[in-house]
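Every protein chain but one is kept in place in this view of the complex.
Letters are used for the chains, namely A, B and C, taken in the order the chains are written, and counting of residues starts over at 1 for each.
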Amino acid sequence: MTRIWNNPIEFKDQLIDGFVAAYGRIIERIPDASGVRVKGGPVADKVAVLIGGGSGHYPLFCGLVGKGLAMGAVMGDIFASPSGEEIYRCTKAVDAGKGVVYGYGNYSGDVMNFSMGEMRAKMDGHDVRQVVISDDVASSPEFDQRRGIAGDFFVFKALGASAWRGDSLDTVHAFGQHANQRTRSFGVAFGGCTVPGRTEPLFTVDPGKMELGLGLHGEPGVETSEMLPGKDIARMMVDRLLADAPQAAGSRALVLLNGLGSTKYEELFVLYSDLYKRLAAEGIEVYKPIVDELGTSLNMAGCSLTLMWLDDDLQTLFDAPSESAAWTNM
Amino acid sequence: MTRIWNNPIEFKDQLIDGFVAAYGRIIERIPDASGVRVKGGPVADKVAVLIGGGSGHYPLFCGLVGKGLAMGAVMGDIFASPSGEEIYRCTKAVDAGKGVVYGYGNYSGDVMNFSMGEMRAKMDGHDVRQVVISDDVASSPEFDQRRGIAGDFFVFKALGASAWRGDSLDTVHAFGQHANQRTRSFGVAFGGCTVPGRTEPLFTVDPGKMELGLGLHGEPGVETSEMLPGKDIARMMVDRLLADAPQAAGSRALVLLNGLGSTKYEELFVLYSDLYKRLAAEGIEVYKPIVDELGTSLNMAGCSLTLMWLDDDLQTLFDAPSESAAWTNM
Amino acid sequence: MDVMKSQATIATHCIEAALAAILEHEDELAHLDSVAGDGDHGAGMARGFRAAVERARTASGSGTAGAVISNAGTEFSRAAGGASGALVGMYVMMIGSNLSGDNMSSETVHHALRQGLASVASLGKAQLGDKTMLDTLIPFTRAFGEAAAAGTPLAQAWQSALPAARMGMESTKDMIASRGRSAVLKERSLGTQDPGATSIYYVLEAVGRVLAEECKP
Partner (left out) sequence: MDVMKSQATIATHCIEAALAAILEHEDELAHLDSVAGDGDHGAGMARGFRAAVERARTASGSGTAGAVISNAGTEFSRAAGGASGALVGMYVMMIGSNLSGDNMSSETVHHALRQGLASVASLGKAQLGDKTMLDTLIPFTRAFGEAAAAGTPLAQAWQSALPAARMGMESTKDMIASRGRSAVLKERSLGTQDPGATSIYYVLEAVGRVLAEECKP
């Protein structure tokens, strides 16, 4: 459960305050808005990638703002999309005149609010594109109806790298869409999280059970299963992802095994010890795997596996250096 | 609780296997030993820093092996020091002929095992020094009786940077000692962790209470207190650390607000929003603060605050670039 | 319509009553939203109406009822975020901006309610039966419209439409969500009333009480 807080109503503002105080060497607060941008403001001649969504998913979203990554992040309350007004304000604060690409996970609240923000920003003359991430294969059979979960990270990395090397608005947008098309995730949950100020978790999982197809906002899974040993979870995750692999996408893939909050690194490595064998057996050539927490749901117990099938463009974008509070690569 | 495992007895081996599979671009397994070292083996003409301890604390210890950081890590079972034999084997596997500095937290098991490892390595002609980290002010009034907790990270960074820039064995060792002398931590716990294969947590905290002076191995705190709002926890942490500040150490300090596992980033940022004000009020000039998980205790709920008082040498060492699975800075 | 207080003041009281109703039911709304959603519906509605009340009070001195309400809606949206922030904010704002002048008859209010409803439907692309707040709003607006067409004054027309709204709200229990977060969980949402349909009913009910008290015909 969430234990450290002063007043639940002020939770988000205090978390932004603390984040900005801690990482002021990388980011700065956007004046009069619930968001942050790269230190020093938008960088001339670069398309700005603006990412965002509800809070409670750190390092999504503010932890991924910095050189080679997003130009800014707009931050909603715990599990609540930021409002159209906040998105509009942040759009103005990151646009260097080259246009803005929004990147966010596909949830109806986010879609509505980002679209309202876009509408207002366009009225002010900002050129805006959207990449709505839909990697969660458990959430719908139709690709563009799916939710966005930890796959956000790979798409943001592609968007950010494309923007920072100076690509045009159309190109950045196209790479973001392309990255999303090639990204798939599947998650499992073992226990729900508790939001600040409440004492009961959003959902509970019976002992000996697990939830398949978790949501990143504390939503329970789409079905319940017996709790399985690591190697069976590994098999199931790989099977579910490969059953839904993008067409003609080759065999090279980035891999992210992502912890949701309380499922810790050691467990993830044990799971990975089965995953990598399984992926190899299925002919997947894994590139620079990551086992970490890159999209959390407060202290929810669970994890997800994401694959992004690579081509040379996406590999180059992933390899491009970046520096942010939560992700730095050289 | 720890939920993903196949067989508790094989937990450590599988976690090493998974870690090595995931981060093979940075590290490699040390043949015939429970440890990892930088990919390609020890680097000629450099002192080797060998860190280690029980597992369950990721990114301590294996996550901090890489350029600019440790040359290798020796990994014990969950919460158990690695054995003298394993330490001996890893010492041989990292020494490039310039000597080895051990860095580890002060626990009696680790002290005994590292000393046995050292004894055997010395018999084989390896030049070995030790830096035993003792940052936890709650654990004893006497400095060198104290446990090592998240302060390990700052000491390892100093050791690693000194070794990688080519300092002599004596110099690397001296910087490590110096870094430890200037490092202080204090932690609080809200709930215990559960080790693989068990269903009960190591300790429980009554609702509405918290434990002061947590151990990094799931040991309960040294005293119990009422649960406090964030700003009062912040005040207490700062007070406890400053009451024990190193003599004549100036006012510039690195700061690490470290999550133990289930106390997540948003909570830590809320806490930091009070901490930074408190530190400023006490005249501490904070340098590159970190709010992250750099020393965990499986899924224990709690956090600790670490300060390392800087001088120019230590600041240079902290700023030196490094690249490992869990910590990269440019 | 004959009122004792200024219509802007009544409008402000409506927003205040909505906030009070949401705060009273905040835990229940959180619980409903946690079954198949993310549990934040109570907090989000409270956040929105808290901000809306502040803005309404500021606007109330100088403005018309319409100005108070549209300002409150804009502020609701900004502060609340989330799906309901966008939808309810838009609803309130569109009602406000369609309440022309100071002529608050049941007919002008009906016109405003229809515009509000249309904007929610077009923003959210949901339909009757999708297990959303529309399942409360559509029957409410229809029943209100019938009363208005029959010449019923505002406060009574509002009262007379509440039972339809309540039935609509309750009907969401037996629906499978197909819009919003809970849509993913399909059958899991069965048996639980939709949080948005519930909160908007509480709001309508609270507004009804203010109108009954303060709009003396």
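Basically, a contact is a pair of C-beta atoms (placed from the backbone, for glycine too) under 8 Å apart; a residue touches a chain by one contact, two chains touch by 3 or more.
Remember, it's a predicted structure, so these values are computed and weren't measured experimentally.
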Contacts of the hidden chain among displayed chains: B
Hidden-chain contact residue, picked from the options B:99, B:151 or B:215: B:215
Option touching the unshown chain, where B:5, B:61 or B:107 are the choices: B:107
Hidden partner chain, touching residue among B:90, B:188 or B:202: B:202
Touch list for chain B against the chain that is not drawn: 8-9, 54, 76-86, 107-109, 112-113, 116, 138-140, 147, 195, 197-198, 200, 202-203, 213, 215, 217-220, 222
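Following the convention adopted for this analysis, only the chains that are shown with their structure count from here on.
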Chain-level touch network, classified as line, ring, star, complete or other: line
Label of the chain whose CA centroid is most distant from the centroid of chain A: C
CA centroid of chain A to CA centroid of chain B, Å: 28
Chain centre separation (chain A, chain C; CA means) in Å: 32
Centre-of-Cα separation between chain C and chain B, whole angstrom: 54
